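Of the protein chains in this complex, all but one are displayed in their positions.
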Amino acid sequence: MEIKLNGETREVDAETTIARLLEQLGIQPNNLAVEHNGEFLEEDALEHTMVRAGDRLEVVRFVGGG
Amino acid sequence: MEIKLNGETREVDAETTIARLLEQLGIQPNNLAVEHNGEFLEEDALEHTMVRAGDRLEVVRFVGGG
Amino acid sequence: MEIKLNGETREVDAETTIARLLEQLGIQPNNLAVEHNGEFLEEDALEHTMVRAGDRLEVVRFVGGG
Amino acid sequence: MEIKLNGETREVDAETTIARLLEQLGIQPNNLAVEHNGEFLEEDALEHTMVRAGDRLEVVRFVGGG
Amino acid sequence: MDQLTINAEPFRSRLFVGTGKFSSPSVMAEAIEASGTEMVTVALRRVDVNNPRDSTLSALDFSKYRLLPNTSGARDAAEAVRLAKMARVATRTNWVKLEVTPDPNYLLPDPVETLKAAEELVAQGFVVLPYINADPILAKRLEEAGCATVMPLAAPIGSNRGLRTRDQIGIIIEQAGIPVVVDAGLGMPSHAAEAIEIGANAVLVNTAIAIAEDPVMMASAFKLAVEAAEKARQAGPGGESRLARASSPLTGFLHEEGAP
Amino acid sequence: MDQLTINAEPFRSRLFVGTGKFSSPSVMAEAIEASGTEMVTVALRRVDVNNPRDSTLSALDFSKYRLLPNTSGARDAAEAVRLAKMARVATRTNWVKLEVTPDPNYLLPDPVETLKAAEELVAQGFVVLPYINADPILAKRLEEAGCATVMPLAAPIGSNRGLRTRDQIGIIIEQAGIPVVVDAGLGMPSHAAEAIEIGANAVLVNTAIAIAEDPVMMASAFKLAVEAAEKARQAGPGGESRLARASSPLTGFLHEEGAP
Amino acid sequence: MDQLTINAEPFRSRLFVGTGKFSSPSVMAEAIEASGTEMVTVALRRVDVNNPRDSTLSALDFSKYRLLPNTSGARDAAEAVRLAKMARVATRTNWVKLEVTPDPNYLLPDPVETLKAAEELVAQGFVVLPYINADPILAKRLEEAGCATVMPLAAPIGSNRGLRTRDQIGIIIEQAGIPVVVDAGLGMPSHAAEAIEIGANAVLVNTAIAIAEDPVMMASAFKLAVEAAEKARQAGPGGESRLARASSPLTGFLHEEGAP
Partner (left out) sequence: MDQLTINAEPFRSRLFVGTGKFSSPSVMAEAIEASGTEMVTVALRRVDVNNPRDSTLSALDFSKYRLLPNTSGARDAAEAVRLAKMARVATRTNWVKLEVTPDPNYLLPDPVETLKAAEELVAQGFVVLPYINADPILAKRLEEAGCATVMPLAAPIGSNRGLRTRDQIGIIIEQAGIPVVVDAGLGMPSHAAEAIEIGANAVLVNTAIAIAEDPVMMASAFKLAVEAAEKARQAGPGGESRLARASSPLTGFLHEEGAP
C-alpha cells in the first residue's frame, strides 16, 4: 500500500505500526517527533498507531538551528 | 433631578432633550460628540434623546493634539 | 626656437613677449596666470617679458573645482 | 640663604650640593628629576652641582597619570 | 517621487502637523499656516461645562486643512474605537489617527490592540492611519487590514531624539504598498529631511514645532526641510563612497620633473 | 543667528558651492543659480594650448558670485602658496580656499603644511579659508594665524558620507571666533542641515550636487535644507528628552470609575 | 548584577548559542564548548528517509547544555504551536524559542501571531522564550502572558549589523520583569558586550560564530566579550562626560611665572 512519508510517496507493507515502520526504515526512534495525517502523536502512540493506505506521515528530528 | 455631566454631578430640569440641555448650558452643538450612559449617540439623536435622573453624559470636543 | 609650454615642447618665433606669444596661440589673456621658468609673473610682466630658447612656461586658467 | 624650591621660598644652608640638599629634606634621590635655574640636570650632576642663593630648583617625581 | 496620495486624496505637502502644546491659539494657527501643511491632527477632550467656549482651535481655518483626529489617551482597542466614533461626529471626518498607548512613560503603541482596533475601524468605514512602533511585519499586517497609511515612530513622542529606528523604518518603506508617515520624535528639520530622504512618504511633527521659542519660524523650517528632502530624492542622489572622489581636476603641472 | 560675515563681507546664503564635476557648463551654471549661493569655488588647471577656449566656467555670471579659488593639487605649503599666487592673478581675488592634500586616496588635509601655508598667505595679504581635518586645536591656531574661516571636513571629499566628525566639529564651533564652514562629505540635504543646526556658520557642497542625476534640483534641495536649519536655530529648538512628552491633552474621561 | 535565572533555572553564562550553519558537526561541537554556553538552540527538520542517520548534532554532549528548540519556519501562531509540540517530543524539553517569521527577506517576527502563540504555549505548559521586534509594549504583554524571557532583535537574523535598535531595547530592559535576551544581528564581540552593558541579561549568537573562518575562536571571543560586559556592569561604570576629565595631575610648575 502507498503512504506519503515526509512529502514523498512510498510503498509500505500493510498492517504496520508507526514504530515498526520507522524501524524498517532504519530511523532510530529517539529524538524524533511524528505527525500522522496532520495530527501530532505523543511518543507512546507510535507503538499502537497503525499505518493505513493513503496516510500522511511527517517524521522530524532536531538539527542545527539558531 | 441630578445627572452626571462630564464627571460632575449637576442639577438639571426634568424632561429635557440632550440638545436642549446643551443649549441651556451655553454649549454650542457643533464640533461635539456625546455619550449617553456610555452609549455613543449619533448626532441626530441629540434632538430626541431625553435626559433622565441619574444619567451619565459625556460631552467632548476636539482640541489641539498631536 | 624651442620652448616648453605646459609640459610640451613647442617651436615658437624668436624674440617674442609672453603676451604676444599667448595672442599668437589664440589664448585670451584674461583669467590667466603664468609661470616663467618656475617664477610667478605678475600680470603686467607679460607685456615686457621675453621668451627665450629653452624657457619653460606654465599657463593656467581657473576651471570648475570644489 | 634663600632659594626657591618647587615654587616656594625656603631657607637652606649655604654651600650644599643638590644631592645633599635633597637628603637633608628627606627626599629619596631615586625616581627623581631636577631642574636647576631652568636647566635640566643629568642625574650625575646632582652630586657636584652647588646650590647658591636665589637659585630656583624644581624637583619632580613620577606619579599616577594617564 | 510620486504625488503623495492617502486614501485617494492628494496632498501637496509631505508635512503633517499636530496642534497640541502651542502657547496660544493664534501662535498655533500661524505656525500651521507657515508649515504649509494640508493635514493637522487634533485630539478629543471633555467640554468644560463651566466655561464652554473652548476656543483652542477656533483660530484655524478648517477649510484649508484636513482634520485628522487622534485617539490619544486610548489604552486598548475598545477605548480607541470609542474615541474614534466620537471623533467622527465631532470633527465630521471618518479619518482617524489611531493611537493605542498603554504606557504613560514613553507613550509607545500597543501592536496587538492597534491591529485589533484598526480592523474594527476599517470595518466601520474609517480611514485609519495607525501610529506604530517601527515594526515591519506589523506595518504589513495593518496594510493588509486596510489601513490608509502606517505611521511608525522615529523616537518616543515629544522626545525630539530623531530617527532612532532608521534601519527598521527603511525595511517598512521597502515593503510598504501604502504611504509611510514617520511620526513622533522628529526634533529638528534634519531629522525630518532624513526620514524623507530614506523614502518615507511624509512626516508628522508636533512637539518640535510647538515647544520651540518661535513656533512659527520652526514650522517654516520643517516645511523647507521636507521640501529639500523631497527634491533631493527627485534629483537622484549620487550615493556614498568610502574613498574620496576629487571635486577638482588634478593639477598635474605642480609635480612634473623640473618643476620648482 | 547673526548675519554670516567673512572678512567683513556679508553673505546672505550659508551655502557655498563647488563648480567641479558637472556634466556641462550650462548645467553647472543653472545649478549654481538654483543653489542661491553667493560664493563658488574654482580650481586652477593648465590651459590646453591646442584648444585654448576653455569655456567651462564661461556660463557663470561672475558678477553674482564671489570666486573662491582653491589650491587643490597642492601637496605641501610651498605648492599651495604657488597655486594661491597664480590663482590671485587668474581670478582677481585675494581670497583662497587653502587645500593641502598629500594623500590621493582620501584627499585629507595636512595640518602642519596647512598652518604653514596659511601663515605665509596671510602675510602676503590673502584672505585664507583653510580646509582642515576636524581638529579643534588646529582650528584655533589657524584662527590665531589670521584665517578668515576654518573649513573642517565632515567626511572625505566626494564621499557623501555625512557628518562623521560631529563631536569634533561641535567643539570647533564652540571655541571658534571666526566662521566655521563645514566642507567635504556632505552628501544629502539632511547632512547640511545637521551641520548648520549644531552651529556651523555655513557649508560647502560640490560632489553631492554635481553628481546627482539632476544637479539643478539637488542644488535647490541643499538651498532649502540650509535655510531650514538656519530658521530652526533662530526658532530656538526645545531640546531632547529621554521620556515621551505628550502632545495631546490627557483624555481623562476614558478611565474614570463608572466608564464603560 | 544578579545571577541569570530563567524559569527558576540558573545560568552561569549569559551567552546562548545557535547551532545552525556550522561547516561540520565537530566544528560546531567545539565552538559550543569554547563559547562556555549552557543553552543552545536547535531547529526541527524532516528526517531524510533515504539517509536517516542525521548526525548533525550527534557531536554535542547534551548533558552539558540545555536544548532550546526553536519554531523557525513558522509563519503564524498555529504553525508555531504545531512545531513547538513536535519539538517537545523530539527534544524532551518543554522550553521553546518561539519564532514566527512570515517574511523571508528579513525574517522579522510577527508581533500579533507571536503573542497568540505565546499565550497558547504557556497554557500548554511550555516555557516560552519569544523572538520579537524591539517593541517595549509587546515585550510587556508577553511578560504578562507568562513568557520566561523576551528576546528582542538587534538587527535582522544573520545580518551581523549590531545593536541597531539600541534605544528601544533600552526601554524594554528598563521596564522588564523577566530576563531580556538580545537575539539576532549581533555580529561582533563588541556588539554583544554593548547589549550586556546597557542592561540586557543575556545574548543569543549564531551566525557570527558559525560563519567566521574559525568558529571555535569566534565562540571564544564572544564568551570573553560577554564576560567583559558583565564585569563592567558589576564594576559600576563612571558615566560619560562632555568635557575632558584629566587623567594626569596638573603639572603646575611648567607655567609659573619665572619658568623658562
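Note that the chains are named A, B, C, D, E, F and G in the order they appear, and that numbering of residues resets to 1 at the start of each chain.
The criterion applied here is as follows: a contact is a pair of C-beta atoms (placed from the backbone, for glycine too) under 8 Å apart; a residue touches a chain by one contact, two chains touch by 3 or more.
Quantities reported herein were computed from a predicted structural model and do not represent experimental measurements.
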{"item": "Listed residues A:Leu22, A:Leu46 or A:Val63, member touching the removed chain", "value": "A:Val63"}
{"item": "Residue touching the undisplayed chain, where the options are F:Gly18, F:Pro111 or F:Pro130", "value": "F:Pro111"}
{"item": "Hidden partner chain, residues of chain A it touches", "value": "4, 6-7, 38, 56, 58, 60, 63-66"}
{"item": "Residues belonging to chain D that touch the chain removed from view", "value": "5-8, 10, 25-28, 31-35, 40, 42-43, 58-66"}
{"item": "Interface with the undisplayed chain - residues on chain G", "value": "18, 20-21, 43-46, 70, 72-75, 79, 82-83, 105-108, 156-161, 187-191, 193-194, 197, 206-208, 210-215, 217-218, 220-225, 227-232, 234-255, 260"}
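Everything that follows uses one rule, which is that only the chains that are shown with their structure count from here on.
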{"item": "Duplicate of the B-E contact set - from D-G, C-F or B-F, the pair where over half of the pairs recur", "value": "C-F"}
{"item": "Chain centre separation in whole Å, for chain G relative to chain C (CA means)", "value": "71"}
{"item": "Geometric centre distance via CA averages, chain E-chain C, whole Å", "value": "61"}
{"item": "Centroid distance [mean C-alpha coordinates] between chain D and chain C, Å", "value": "68"}
{"item": "Contacts with 2+ other chains: residues of chain C", "value": "6-7, 58, 60, 63-66"}
{"item": "Multi-partner residues of chain E (at least 2 other chains)", "value": "18, 20-21, 43-46, 70, 72, 82, 105-106, 108, 156-158, 161, 206-207, 210, 246-249, 251-253, 260"}
{"item": "Pairs of chains, among all present, that meet the touch criterion", "value": "A-G, B-E, B-F, C-E, C-F, D-G, E-F, E-G"}
